[in-house]
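Every protein chain of the complex appears in place save one, which is left out.
Chain nomenclature is as follows: A and B, assigned in order of appearance, with residue numbering initiated at 1 for each chain independently.
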Amino acid sequence: MRYFTNIDDILSIEDAIAKARYVKQHPFADQELGKNKTLLMIFFNSSLRTRLSTQKAGLNLGMNVIVLDINQGAWKLETERGVIMDGDKPEHILEAIPVMGSYCDIIGVRSFARFESKSFDYEETILNQFIKYSGKPVFSMEAATRHPLQTFADLITIEEYKRTERPKVVLTWAPHPKALPQAVANSFSEWMNETDYDFVITHPKGYELAPEFVGKAKVEYDQNKAFEGADFIYAKNWSAYSEPNYGKVLSTDRSWTVDSAKMALTDNAYFMHCLPVRRNMIVSDDVIESPCSIVIPEAANRVVSAQTVLKELLIGLNK
Amino acid sequence: MRYFTNIDDILSIEDAIAKARYVKQHPFADQELGKNKTLLMIFFNSSLRTRLSTQKAGLNLGMNVIVLDINQGAWKLETERGVIMDGDKPEHILEAIPVMGSYCDIIGVRSFARFESKSFDYEETILNQFIKYSGKPVFSMEAATRHPLQTFADLITIEEYKRTERPKVVLTWAPHPKALPQAVANSFSEWMNETDYDFVITHPKGYELAPEFVGKAKVEYDQNKAFEGADFIYAKNWSAYSEPNYGKVLSTDRSWTVDSAKMALTDNAYFMHCLPVRRNMIVSDDVIESPCSIVIPEAANRVVSAQTVLKELLIGLNK
Partner (left out) sequence: MRYFTNIDDILSIEDAIAKARYVKQHPFADQELGKNKTLLMIFFNSSLRTRLSTQKAGLNLGMNVIVLDINQGAWKLETERGVIMDGDKPEHILEAIPVMGSYCDIIGVRSFARFESKSFDYEETILNQFIKYSGKPVFSMEAATRHPLQTFADLITIEEYKRTERPKVVLTWAPHPKALPQAVANSFSEWMNETDYDFVITHPKGYELAPEFVGKAKVEYDQNKAFEGADFIYAKNWSAYSEPNYGKVLSTDRSWTVDSAKMALTDNAYFMHCLPVRRNMIVSDDVIESPCSIVIPEAANRVVSAQTVLKELLIGLNK
């Protein structure tokens, strides 16, 4: 593996799950791979789970880990040629990124959607600059349009908890007071579409995800209907994707909050969320505290997904 | 050992001293214990000594160390159930803390008294949330009411420098321009009360510590009298504990500053302070620069106390 930014970077769902299983059972078995290799984690946005779990994954693999926080506002890199750089941008991307690449073996980048320009976000401008100019393997620690380490952890979790060969998995929109990126929902859809699960997306009208992420998924606007017979409820808020509403909050309708009545429609489904979660907006207290809530083991699997990816990138270094 | 937050977590003063002595003599002897174990240090308040010494202690033990700075103001966790989280608190404590616990083996927490509510402070609300919800061993890197790693280092230092079996140790209040917590003074009293030292506390009226910390200590309002025959002078400022003055500065009386004239009343006592110290408020230049000042070896022993505690917590993991 040379990059890990979307589903195309894994061989197959089955292969990824098998590799993750091995890593989870043998967390310290591959320290020779990571020895004297440096992981550089670059954060343009703050992070708790991704920061801690990825750092731990690197350390489990025996890597040296360097964390670099870059205030998004302070990261003023010139990207154009021909500009007389006498303003507030002290460095050009064509120097900054190769230099960072020269001080490490693998680079992780976190860079959220900025909601200033849909094309800037959906072209993954920042992440792709690192891929293009760093000269090193790059992986996404959540980028503008996807959060594949989260989704990989979600997949591992579903595989651990599923009670039928082909579970019904429902991604449901839920209300949130602020505008959030589509990244988690996009990634989740992208990966679920590669499984043979029965995958359904439910959200209010206007919250349609980009068609390339929806793919072959069933879209059901009636949340109650979507929940019927579900084995896993994956709740998440996202802002509107479609213009002219890109990045906007269209609804905070709390009738979409996942509560006990809704969960009663399911086949005793597990409740999942990537966290952090706003209680009684996204999900009620009793659901998230119930035995069916697997949000903590889901978060714990972030170490497993990150470590599996880092291991593959390390193997890729030697090829 | 499962937790280290107060004196009840050690077997005995004698045992703690013996263990510290071993660690100091063999700083790198226990790296098998720490191998592949992750220490997460969480700072709600800034720190120089605690941060560096605890990090070094963990590294000496072969641990992986992850430091997380959380701005106290930004740490807006919901703690109540039933709240519709549509405001400025993006996460509930019941998710945030277990997740942090899932990414490490041992957690250190620094969280000062906030002086907003005496009960919030004296119930050690923040520290106890970590104990209750993290699922991992927790130790205090200075909490609202105690600073046991500091006191343990103080004890080690006194044991190294004492010239009589039962030294006279005097904790003296000294003036400071800003309101400081009682944590260091509380802890020092708590531990000294478990030794067989002759332990005296001296401070102006109004600066009485909580009775549970004063314990069997002699309280002497006449500083000069307290200093007579002392072997160790331990200076520290603290704000008032008693209501209605909790957290307030009642006096900045510089006649309480520890100077040469005061030290002349002692039995050639050593001078101690946890640092940082304001010169010529707490102590005069000539006293802190004199051969009797042991503030630097005292600070250096912070590595020893932290490493001894971490070692015991690591041993506890395997039980």
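The definition used in the following text is that a contact is a pair of C-beta atoms (placed from the backbone, for glycine too) under 8 Å apart; a residue touches a chain by one contact, two chains touch by 3 or more.
Since this is a predicted model, take the numbers as computed values, not measurements.
Undergrad: Based on the whole complex, identify which of A:Leu52, A:Met100, A:Ile201 or A:Val287 touches the chain you can't see.
TA: The single option touching the absent chain is A:Met100.
Undergrad: Give the residue, chosen from A:Arg81, A:Arg163, A:Lys216 or A:Lys319, that touches the chain omitted from the document.
TA: Among A:Arg81, A:Arg163, A:Lys216 or A:Lys319, only A:Arg81 touches the chain that is not shown.
Undergrad: Of B:Ile70, B:Ile97, B:Leu155 or B:Val295, which residue touches the hidden chain?
TA: Checking the options B:Ile70, B:Ile97, B:Leu155 or B:Val295, the one contacting the hidden chain is B:Val295.
Undergrad: Return the single residue from A:Met1, A:Leu40 or A:Ala300 that touches the missing chain.
TA: A:Leu40
Undergrad: In the full complex, which residues of subunit A touch the absent chain?
TA: Those residues of subunit A that touch the unshown chain are 36, 38, 40, 64, 66, 68, 78, 81-87, 90-92, 94-96, 98-100, 102-104.
Undergrad: Suppose we count only contacts with the excluded chain; which residues of subunit B make the list?
TA: 27-28, 48-49, 51-53, 55-56, 59-60, 177, 252, 254, 275-281, 285, 288-289, 295-296, 299-300, 302-303
By our rule, only the chains that are shown with their structure count from here on.
Undergrad: Note the rotational component of the Cα superposition from subunit A to subunit B, reported as an angle of 0 to 180 degrees in steps of 5.
TA: Angle of the fitting rotation, subunit A to subunit B: 120 degrees.
Undergrad: Roughly how far is subunit A from subunit B, going centre to centre by Cα mean, in whole Å?
TA: Computed value for the inter-centroid distance: 40 Å.
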